[in-house]
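Before any comments, here is the structure.
FYI, not all chains are in this one, though none of them got moved.
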Amino acid sequence: MANTIGKIFTLTTFGESHGPALGGVIDGCPAGIEIDFDQIQLELNRRKPGQSKIVTQRKEPDEVEFLSGIFEGKTTGTSIGFIIRNANQKSKDYNHIKDVYRPSHADFTYDKKYGHRDYRGGGRTSARETVNWVVAGAIAKQVIKSIDINAYTSSVGDLFLEKPYQDLDFSQTENNIVRCPDAAIATQMIAKIDAVRKDGDTIGGTVTCVLKNVPLGLGEPVFDKLHAQLGKAMLSINAVKGFEYGSGFCGAKMKGSEHNDIFNADGSTQTNLSGGIQGGISNGMDIYFRVAFKPVATIMKEQETINSKGELVKMMGKGRHDPCVVPRAVPIVEALSAMVLLDCMLIHNGAKASF
Amino acid sequence: MANTIGKIFTLTTFGESHGPALGGVIDGCPAGIEIDFDQIQLELNRRKPGQSKIVTQRKEPDEVEFLSGIFEGKTTGTSIGFIIRNANQKSKDYNHIKDVYRPSHADFTYDKKYGHRDYRGGGRTSARETVNWVVAGAIAKQVIKSIDINAYTSSVGDLFLEKPYQDLDFSQTENNIVRCPDAAIATQMIAKIDAVRKDGDTIGGTVTCVLKNVPLGLGEPVFDKLHAQLGKAMLSINAVKGFEYGSGFCGAKMKGSEHNDIFNADGSTQTNLSGGIQGGISNGMDIYFRVAFKPVATIMKEQETINSKGELVKMMGKGRHDPCVVPRAVPIVEALSAMVLLDCMLIHNGAKASF
Amino acid sequence: MANTIGKIFTLTTFGESHGPALGGVIDGCPAGIEIDFDQIQLELNRRKPGQSKIVTQRKEPDEVEFLSGIFEGKTTGTSIGFIIRNANQKSKDYNHIKDVYRPSHADFTYDKKYGHRDYRGGGRTSARETVNWVVAGAIAKQVIKSIDINAYTSSVGDLFLEKPYQDLDFSQTENNIVRCPDAAIATQMIAKIDAVRKDGDTIGGTVTCVLKNVPLGLGEPVFDKLHAQLGKAMLSINAVKGFEYGSGFCGAKMKGSEHNDIFNADGSTQTNLSGGIQGGISNGMDIYFRVAFKPVATIMKEQETINSKGELVKMMGKGRHDPCVVPRAVPIVEALSAMVLLDCMLIHNGAKASF
């Protein structure tokens, strides 16, 4: 089940960048949830290519067609099938990579693993897959409406939004094209990405995500810890190289006397270096984590590489690519968060029922 | 299946710190593997409490009893049950936490989630659970003997082993009690942990792990990417706050032109910022990753906290605790790595067979 | 994952009888398999409504559109998405059951479980779902070509094909519309179904399936026994009330001295009451099993029933229904068999590889 995420609320996906369509099956969604289709489209638009000058200029309508599981506007509890047709395929842009392995792309590993692959646009390795996740995440969000999920761009290259998340106004995140809730830093980030783009290069960055009003008790002990599930989900996103929650890698430099979160009488804590999770289980405080994205591998510069015969060749990036994936990754991080939380809630609720 | 890791090669575990025993069931182990029991005990000894002055002074024999699945010294392909009896329980050390929630421990979340818990020694939340993982990992290592798995302590607090792993001699890792392959840094790390311990405090750190000779093609696309599986496994270890592989969080600061790994004619790459994985699938280069551990929450200092009635109380750490978990985490990181790799190999091998 | 079958080779499905489409995601299919699309359509035609006078007269083209996972005619090893558009929906045929629970249908249980359902044509409870299984089964068959899978109608009502399967010529199965390989009995069966149909009634029956050339060693001990997996798959088909393999319920009347299969020197057995499986694992002999189908619940006679308000009402079957599902169930039984066998092979092959 390499194309499935979740245990009870699950998403199983398919689709290649230049095939007829992407899509998936959402299973385990509770019945009777009213679906706001406009809201789903809004989420898709946040991920959509061509939305601004600092993302890929491909044009894809990214319209989802639901095929089952929703009747008269409400979920029925049965599986929800959906597809998103690919519209703007310029497959000839990819003829040059038919037999050439792009550096730091998955062309080589897919070819070696499977022996036969759809090379066009990266095929199954394309981040176009994440359109499916945004659909499922948008539905999950509508089930767990009381939880606030806010992701944002927290760094681009070496330019960091240093403010703690508590000092940010998340209502500002969508007010700029880089999705950084601090307008001043956002301007710098946009300039940086734009400069990199003009140079035919790309740049990495990080996304931070904050989950508020998560009920106490989500996550399971040992191997299904809430942060392990979140981590696995985030590490599934194309280009992700790292995940940390709460104090993260900084916490590894600290002493226990500095790191411990002292309780208030109501069970909340004075600090929250734990990141809202103790022993793998949500403690009612904000959950926050950070995801590292490497720079996009396709650059508009000549690079040396090899072809499938093992010959050294020169290649030049073609097509329309993101100079920085981070702005479009923000809704993806949110979508996966929503799916993980809902899945954990379904399991937790089941065990809490009286028998 | 919150207590299970893996899909084909699986480990399902049980056990509390102060219960009669820990143990587990290893399922999906191939048949006919000769088991070196001494080697398993050696791995257990690497994780064992009381092995040096910089770890907890608890004494546990940590002897594993195998109950099934191994016959005449070889695996039979059926499930391998095992137990490790708890020997050195000083449960009265924990009476003081029966109704008190220790700061940054899971006492509070378990109590809220389950309403009833074994508080002694942290019960199921204790890192004593990882003894089970070392057993299963030791068996997995014996199945995939051709793969080299080397973890080591790469930082303690703000003291970092800066050398790249390529410059290290992993045969030195076990030559010092902190498990850092650089003797000079190891001495400093030991001194740092010792100082922290004497102060009744604790300190965090990181473990780096390097996997050599991993066959090309392990890992699955989309949601079962090899690094996502490794990440989830590592995030399951007590006290872990972050995971990064290859260039990790540093990669998020870089440009594509700096980050891309240029191929050699044989399919290897000149650099390896990718960390041996492309598109979730091993590319034959070394896999390496880094795991961040927070400082142990139990400190020998008075802290304010609350009890189960929501009253503010003072508490003082008791019992025998690690001032730094990192030295004992090294074999745990290796064990989980071995389990993940074997699981991926079984799935990959199945699909590669001819039909 | 209520809509998923399999562990490595998996099918996850969606779709309602009168929704826009049915479809699914096939995951874990090995790469490099050449797909014969005509063969898939032939299998779909065997299941198709309207194919003869003894099945439902609905007209559905049942054309599958593959959306991913197949490139240049060969599988790529990635997930295969597909849809089958619903064409011949006469939803108004079902207005009369919007608030009425048809006897021995799932209207009542779905309404009570979910509170909101697509009642048209039975929605998700419709056997139209099995069109998805035939697609996935047709692909599985193309992977395991060396295995012969032959199902056939073995009884209709109290009319039984008494001959043992060894005396049948499976090449005759498709030569009559009831799919019974004995022409004489087939004629009687057809007459029986036709009479029942004219009377506005329906009738049950059984399908027998024979699997030849199954490799030794498929199936797993304890909970994934090969026959348990086959049984679960068959019990998933709409209207199935029973499953038996080998000697089945007759075996329960026998003595050990009668029932034991004595070995030949080559490991084959003189008799095969075991049905090709010992201890849950295939032994190389023919596997055979029998599946019982109840009569279709929708009859063209007035019945008393209740509506959603708990009022007693009269209702009369409408629409176009099968007088007997068995002829159309034959390809469905084969499809599920192929999926189960391939899934077991992938797991078995993985463990048999050398390490």
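In order of appearance the chains are A, B and C, and numbering begins at 1 in each one.
Keep in mind that, in the parts below, a contact is a pair of C-beta atoms (placed from the backbone, for glycine too) under 8 Å apart; a residue touches a chain by one contact, two chains touch by 3 or more.
None of the values given here were measured: they were computed from a predicted structure.
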Identical protein chains in the complete assembly, only 3 of which are shown: 4
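As a convention for this text, only the chains that are shown with their structure count from here on.
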Copy pair chain B, chain C: interface residue numbering same or different (half cut): same
Rigid-body rotation angle, chain B and chain A, from Cα fit (steps of 5°): 180
Chain centre separation in whole Å, for chain C relative to chain A (CA means): 39
Distance from the mean Cα position of chain B to that of chain A, given in whole angstrom: 26
Whole-Å gap between the CA centroids of chain B and chain C: 46
Residue list for chain A, restricted to those that touch at least two other chains: 1-4, 7, 13, 113, 124
Residues of chain B that touch chain A when the two form their complex: 1-5, 7, 13, 101, 103-106, 108-110, 112-113, 124-125, 129, 155, 157-158, 196, 201-206, 216-217, 220-225, 227-229, 231-233, 235-236, 238, 241-249, 251-267, 269, 273-275, 277-284, 292-299, 301, 303-306, 310-312, 348
Residue ranges of chain B touching chain C (in the complex, touch as defined): 7-8, 28, 30-31, 33, 77-79, 143-146, 221-222, 345-353, 355
Complex contact set, residues of chain C against chain A: 1-4, 7, 10, 12-16, 19-25, 27-28, 31-32, 65-69, 71-72, 74-81, 83, 113-118, 123-124
